[in-house]
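Sharing a structure below in structure tokens format, with a few things to ask.
Excluded from the complex is one protein chain; the other protein chains are retained at their positions.
Each chain gets a letter, A and B, in the order it is written, and its residues are counted from 1.
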Amino acid sequence: MIKTIVIRLLLGIATLFLAVTVAFIVAHGSGNPAAELLGASATPERVAQLQHELGLDRPLYVQYFDFIGGLLRGDLGTSLRYNQPNLELIMQRIPATFELTAVALAIAVVVGIPLGTLAAVKESTWIDRVTSAVALFGQSVPVFWLGMMLILIFAVQLGWLPAGQRNGPLSVVLPAVALSTLPMAQIARLTRSSMAETLGEQFIVAGRARGLSRASIILRHGLRNSSIPVLTIFGLQIGALLSGAVTVEYVFAWPGLGTLATQAIEGRDFTLAQAVVVVGVFVFVIVNLIIDVLYAVIDPRIRRTRA
Amino acid sequence: MTAVVDSMPRAGFVRGRGAVIGFGAPLVLLLIVAILAPLLPLPDPNLQDLGASLLAPGSPGHALGTDQLGRDILSRLVYGARLSLLIGAIGMLLGAIIGTVLGLLAGYYRGIVDIIVSWLIDAQLAIPFVLLAIALITSNGRSLIVLLLVLALFSWAQYARVIRGETLALRSRPFVLALRAGGVPGYRILLRHLLPNQAGTVLVLATLQMGAVMLAESALSFLGLGVVSPDISWGAMLSEGKDQLVYAWWIAALPGLAILITVLLVNLLGDALRSVLDPRKRRY
Partner (left out) sequence: MSETVLAIDELTVVYRRGHAPAVDGVSLQVREHGMVGVVGESGSGKTSIAMVAAGLWPATSGTVMSGDLRITPRMRRNERATVQMVFQDPQGSLDPRQTIGSGLRELRRLHGSRTSWISDADLLDRVGLDPVLLDRLPHQLSGGQAQRVSIGRALLLRPRLLIADEPTSALDVSVQAQILRLLDEIRREEGLGILFISHDLAIVRAICEEVHVMRAGKVVESGTAEQVMDNPTHEYTASLLAAIPGRERREQDAIGRRETTAP
């Protein structure tokens, strides 16, 4: 087991390495960030001057080593717009984004798993169809638009919930609900299909024959076996979740990483943009590593379902 | 906003050839309307009429209302369909080509090629695409090329993963061995034998990815990273509607509804295609 964890760790680091390299190439190494920053009206001399100031005229590999060295020291560069260390700016915003995504994931799990379970147990009934419809909706709707519609209905028309900003516990409800739709849809579908598969297995039937109640079978065996594919999906969803968070935060003026990223767009702040990508990738790799470790822990004790 | 392709059997109404036509027909209709837009009796979508701004739907002369600059919403919706569909299609195609080729190569030749491609896939999935788009656009500026590149990068990994798996499974089947024994070169086996046998898979994936790419484009345009004035796409309309949300809900509600319905139809079409092409429910 230690061996698998170490291998996973190394793979994770390799992926992290590759992904931040891509981030570097995209932000630093491609195009002309200095020219973008100054806008179309800048003179070539001014652009060259800025390039020199930012160290962009050095050979690419020199910049790259600088970048990696900085990363290892925890230095993500300085924001061009705010003139503060990027890491500081990001750390200020992380709690808000974490709160949003955590609540969204919680909603997705709390609603998605029971929904998927019900749909599997009552296969082909109206519950199943409703679940299918909900899942389909979740995968077809623009998340930020849903957020706007929720604002219209629940904040403007009904006045039940706040329309944005981060003040008070209720303010997280609408954005989190919007953000939760896609992961909920995927979790519901996956739970349903893996639960349906498990319920049809021989050992379930054998359990029934021995008089175990249906509910306890579902709870004990079904959920345990479905947890592996759901866990897999969890890991893969982080990327999509972060992407969704950017647009949702923008809609709800939620002071998190997402709004920071959109501000980077406006200011053509490529160092900040690069730093945010690095952090995003980092979060993804860490979460997946944790999940991989969880696999190693859960796995020997239960039968492996096809994930 | 990735579309995870899954193999859950659907409720009965999305199966079979009837469903393919049922969901495909409205999409074709939409496509025709979009293509024929200039020939339709619609006002110029970019024509500003500040005296007629923020009219609600149902107002005389503007069936779906106007936005803050007095531009007709219905017209903008129809013209917006063109870019939304076109960019969705091209982005999907680019991703499909890159992903399928890499998946085939990785699955057939294995070895170092497979290691590199698998690594790339993992790294790709690890980068949240909106953040990647932000980084790309802050340094390269905004253009159609960059947008299409981002969208292609967003979707290729899904194809590569699935095609690689299927190619791996197929390559040890007797008919591939027989072809190798017969002296058929690798590239020919890939192109003329393995790819055609996966055409159904690619088609289903492409359809489902079309929806995902459209959603991605709308998100990027919403943030100002994609389509911008004077070009019109549904996502760009949404960013215009955001600030008017409280007083002129229709400016944001309608384009979003258009996206929802279109992507819904596309996803349903994809599921229907899958049920027709894979009667034995293949697992991804």
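Here, contacts are C-beta pairs under 8 Å (C-beta built on N, C-alpha and C of every residue); 3 or more make two chains touch, one makes a residue touch a chain.
All values derive from a computational prediction rather than experimental measurement.
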| Missing chain: touched chains present in the view | B
| So which of B:P60, B:G183 or B:P230 would be touching the chain we can't see? | B:G183
| Considering the entire assembly, which residues of chain B contact the chain that has been omitted? | 173-175, 177-185, 192-193, 196-197
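The rule is simple: only the chains that are shown with their structure count from here on.
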| message | Quick check: how many Å separate the C-alpha centres of chain A and chain B? | response | 20
| request: Spell out the residues on chain A that touch chain B in their complex, using ranges where they run on. | output: 11, 14-16, 18-19, 22-23, 26-28, 30-33, 35-36, 124, 128-129, 132, 136-137, 139-146, 148-149, 151-152, 156, 182, 186, 189-190, 192-193, 233, 236-244, 246-247, 250-251, 261-262, 264-265, 268-270, 273-274, 276-277, 280-281, 284-285, 288, 306
| request: In the complex, go through chain B and note every residue touching chain A. | output: 1-4, 6-12, 119-120, 122-123, 125-132, 134-141, 211, 215, 218-219, 222-225, 235, 238, 241-242, 245-246, 249, 252-253, 256, 259-260, 263-264, 266-268, 283
